[in-house]
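Omission of a single protein chain aside, the complex is shown with its protein chains in their original locations.
Each chain gets a letter, A, B and C, in the order it is written, and its residues are counted from 1.
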Amino acid sequence: MDLKYKRKIINDPVYGFIDIPYALVFEIIEHPYFQRLTRIKQLGLTHMVYPGAQHTRFQHSMGALHLMTSCISTLREKGINISQNEAEAVSIAILLHDIGHGPFSHALEQSLIEGISHEDLSGLFMEELNEEFSGKLELAIRIFNNQYDKKFLHQLVSGQLDMDRLDYLRRDSFFTGVSEGTIGSDRIIKMMNVVDDNLVIDVKGIYSLEKFLIARRLMYWQVYLHKTVQSAEFLLVKTLRRAIELAQKGVEVYGTPALKFFLYQNINQSSVFSKKTIWKTGGIMNNFALLDDSDIISSAKVWAEGKDKVLSLLSRRLINRELFKVELSDMPFPEKDIQQIKDWVVNEYNVEKEHAQYFVFSEMISNYAFDPTDHNVQVLNKDGSLHDIGKVSDILNTRVLSKKVRKYCLCYPKKYNHSL
Amino acid sequence: MDLKYKRKIINDPVYGFIDIPYALVFEIIEHPYFQRLTRIKQLGLTHMVYPGAQHTRFQHSMGALHLMTSCISTLREKGINISQNEAEAVSIAILLHDIGHGPFSHALEQSLIEGISHEDLSGLFMEELNEEFSGKLELAIRIFNNQYDKKFLHQLVSGQLDMDRLDYLRRDSFFTGVSEGTIGSDRIIKMMNVVDDNLVIDVKGIYSLEKFLIARRLMYWQVYLHKTVQSAEFLLVKTLRRAIELAQKGVEVYGTPALKFFLYQNINQSSVFSKKTIWKTGGIMNNFALLDDSDIISSAKVWAEGKDKVLSLLSRRLINRELFKVELSDMPFPEKDIQQIKDWVVNEYNVEKEHAQYFVFSEMISNYAFDPTDHNVQVLNKDGSLHDIGKVSDILNTRVLSKKVRKYCLCYPKKYNHSL
Amino acid sequence: MDLKYKRKIINDPVYGFIDIPYALVFEIIEHPYFQRLTRIKQLGLTHMVYPGAQHTRFQHSMGALHLMTSCISTLREKGINISQNEAEAVSIAILLHDIGHGPFSHALEQSLIEGISHEDLSGLFMEELNEEFSGKLELAIRIFNNQYDKKFLHQLVSGQLDMDRLDYLRRDSFFTGVSEGTIGSDRIIKMMNVVDDNLVIDVKGIYSLEKFLIARRLMYWQVYLHKTVQSAEFLLVKTLRRAIELAQKGVEVYGTPALKFFLYQNINQSSVFSKKTIWKTGGIMNNFALLDDSDIISSAKVWAEGKDKVLSLLSRRLINRELFKVELSDMPFPEKDIQQIKDWVVNEYNVEKEHAQYFVFSEMISNYAFDPTDHNVQVLNKDGSLHDIGKVSDILNTRVLSKKVRKYCLCYPKKYNHSL
Partner (left out) sequence: MDLKYKRKIINDPVYGFIDIPYALVFEIIEHPYFQRLTRIKQLGLTHMVYPGAQHTRFQHSMGALHLMTSCISTLREKGINISQNEAEAVSIAILLHDIGHGPFSHALEQSLIEGISHEDLSGLFMEELNEEFSGKLELAIRIFNNQYDKKFLHQLVSGQLDMDRLDYLRRDSFFTGVSEGTIGSDRIIKMMNVVDDNLVIDVKGIYSLEKFLIARRLMYWQVYLHKTVQSAEFLLVKTLRRAIELAQKGVEVYGTPALKFFLYQNINQSSVFSKKTIWKTGGIMNNFALLDDSDIISSAKVWAEGKDKVLSLLSRRLINRELFKVELSDMPFPEKDIQQIKDWVVNEYNVEKEHAQYFVFSEMISNYAFDPTDHNVQVLNKDGSLHDIGKVSDILNTRVLSKKVRKYCLCYPKKYNHSL
């Protein structure tokens, strides 16, 4: 028995076991920045509709790592050259692709840190970790930023068929219990190949690929863009915006220290992102790295009992799952209909006119994820020729899946007996 | 189409769909007291070892409700008389059986509310809800307290083969990914029957029953009593105890309001539980009903940066998953060995002698869940006779499973290079 | 305990348990005609490509029965009136919908009993059973033949969303291991409803419905019309046709008695189907009821060692899985290319010119199952209005899925080094 054998194995309900393939990967997983992901739900408030959706960004990152291991092994068996260094780097790149996510994943980006994407934040985390690990993440960062010449390695991290998507569709399907989203990730990976440094799919895999793209569409409408899920997310955004509004006005608002930082800080000032200070105590990234779902929930419970009526009403709804009613329409809702409900709200809850917008609002949702470029997967025929998948598959030939679908939703308190 | 049809269906990854069978059950589920369970993990800190174990008390309670629905239907098909009132009541009883759980389920009972069981708290919640729902929970409470003459209804809520256990073994197995714990709950329920008001098992079900008891044992050792899981729970208990210690001494300790109440309150004073005030603002149950996992986590993150060295060191470990090393033994660890490590700790971390116990400690763990009375399941033979399962099954005849197994564990910082 | 309780439960790997809901259903299942289905594979020779596909028509029929039970229960909960008699009858109708299938399901219809569909044969079986069971199948037969006024009952047996399809897609997906075909049959059934005696789908079910139609398409191309599966089926048809050819010429051909009947009988003579004699010894249905997969296999093994070269060569291929190579094309293959291979065959195997067609042939395959009428599922909106699903779903709006896809395949011995 080899005593140096220290490979770690982790139980995962989706894949059974996940091997941690490199010592460096294990060290990164143990780092507090990565451990933070164990406290951030993968699907934000989706659990309010699908109670099983309690899984975390940590689990998803580990799952994507697992698929990467399996993918590297498949490609190597097909004769594709991937060195140990490259394999380690691409594993780290996928492991860290989501490390910049904040509490409840996406909701934050529309409130606390408006204007800064989680991808940018992931980049900042990776650079900081690279420094801590003496430059060992250099290659991983180049692959992540698509600055490495073997393009297919970047495509495995972020592309039409990356390990991110392959994991999250399967995992989200598993935990929500929406079996329609199950994809044959094993089969898709077995069908991957590389031609001219580009990831392609062997022709036998097109049916699985069709299934994958359809499943993604179904998951969007049944889960990600489910109107009640959206309603919950909007409620969270509204609640945070009210807290920020109060804070910016100088009102004393409760908050855990890390949350308070973001309520009172104006993060749009460029000075906030000065490289020298962001990771120091009091710096923005130092605070961000302390933030997770628990800050929002524990603060909202206090807000629910607090003095500001608007913040209190919103927070109570958030905590007690009294979600807004949602109506959908293909057309924008008439302003006068919205105003009518706002008037009702002002009267019913005795709030200021200007605050009615916190309780009655219309938003557009769209399945942005289906832009046509997503289908530009190249298919490798048996004779070695390559074709765009749209040419091979009738189902993907059509514009159906790539069409941007827009829906308008109108949210307001259920109590309002709607009769437009 | 019947417009009155308002039956709710919920997606559940374990059973597919869960029907909510009665309007009253739905109203209880929507109550803030019950919604609180969506913020309390079923398995405390088990996710530190099994990352999938993020599922909540809410999910478990819904699952147990689902099994109850299925069980009622099976028994009725076998000719057992269960009225609509009884069916509704026993459904409510199982739904609420865990409503008294605090943050991270069991850890709290050994710290914040030492001496008060979650069953007692469940009782308090049920009485309060009964009042809010104008006495409609009366029968549910009688069944819960085993004060109703159809004993088997209580046995379905709390007994050798209750819906609680049938759900949690299967659910915990599902989310941890420890497939060994999978039990054939469908089959066991199909084999249930009632004789003389007692729940019995048709003789064809004994193999499933053996499997169930074995699976439970395996889940105990692989999950519930897993030494690293235990280590994490001990760490949480130690952390909370240190915070209480400081608070009781009058030191200013951070905490969300609901948590602070429990840090500073001496809940062992009988006045605390005066029926008149417990649900009022500032009353103990009013505060308890506001407490969930997020209070602990968000506070611990602040403690990690705080002034008290002991609390800070413990909290950092908790947040960053720097768990204590655990050694197991069949015998108690010699006091002098423990002392030796304590000395090392005092020196290494520069803490007071009296505080070394927070970092070095020995605890006993035992699979208490296997007391012999658990096997007193009656088996119904085809000729109508009843036998104790121990008489029918060789595997359960032996004392093996009922033997109380005790193990001692010794926890200390990994850094200590142990060489006893 | 009710001693009259005799409900039977059967283990099924797909659904867990299947209840047999009525005594009459149980008696029919025990009848030799129905037991014959335990000896007929659901998917013919598909196991030559997907080794797991050994499941039988019996299993499928039981599965469809199970879904019917679940569907009746859902519809009744929604207030749809279905009497006990109707429930029993529709259960029998679905149980017997496939009883007319011969060995290897479809292959026979293109050889031994050319020109007679398995639906016609199912009808004959049902009438005969009705006689044996003293007219108790009367209503089942009326439903099966769409002669009963509650049209939706027939639609559950044979329609766009019948229990037949819901079971076979899921079951075939399960046993082949082609997970892409998994459908959420539970969810689709939960979404069923009845308006004006027609089966409709509640609007929340459209995503599941899309998934169902896509899954069906994928199963067609990956399994049902898989070119190697087709190649195996063609080989079986060719083998049987050769045996018939010899028999009709008066040559002595081996065969189990029941098979021999069909080899030597000219079943296109109308006298063969005289109602008076078909079930008597020597009658066509009496023989058909004795026929199953084992007759074909055991006879083919003898043919493989027999004197006729063509029959021997074909049978050997069938038994030893030496399948023909298959080429696919969107266009018919040029006759001269086919002739070129035939010439090679005549020379290589030393067979007569006229027999080359047994080894080299072109066939058309098409996904006939996707005719546009299949999508005419009515969707029930929340306001009670009905819409065609094509209006509600973009994916099904398009003609893609309903387009009849034709492919031509050319089969010939692998040994021929093809270079057209």
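We take it that a residue touches a chain if its C-beta (ideal position, glycine included) is under 8 Å from a C-beta of that chain, and two chains touch if they have at least 3 such contacts.
These numbers come from a predicted model, not from an experiment.
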Taking the complete complex into account, which shown chains does the hidden chain touch?
A, B, C
Full-complex contact with the absent chain, from A:57, A:190, A:317 or A:355:
A:190
Tell me which of C:76, C:280 or C:321 is the one touching the absent chain.
C:321
Where does chain A touch the missing chain, residue by residue?
1-2, 5, 7, 9, 16-17, 77-80, 186-187, 190, 193-195, 380, 384
Residue numbers in chain B that touch the chain omitted from display
179-180, 182, 184, 187, 207-208, 210-211, 214-215, 217-218, 221-222, 394-395, 397-398, 400-401, 403, 405
Which parts of chain C face the unshown chain closely enough to count as touching?
10-14, 16-17, 30, 32, 35, 38-39, 47-48, 50-52, 54-56, 58-59, 62, 174-179, 256-258, 290, 292-295, 297-299, 301-302, 305, 319-321
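Following the convention adopted for this analysis, only the chains that are shown with their structure count from here on.
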For the sequence-identical pair chain A and chain B, what is the superposition rotation angle on Cα atoms, to the nearest 5 degrees?
180
Regarding the chain A and chain C pair, does the interface count as same (over half of residue numbers shared) or different (under half shared)?
same
Could you please state the distance in Å, as a whole number, between where the Cα atoms of chain B are centred and where those of chain C are centred?
50
For chain A paired with chain C, centre-to-centre distance based on mean C-alpha positions, whole Å
44
Within chain A, the set of residues that touch 2 or more other chains is 179
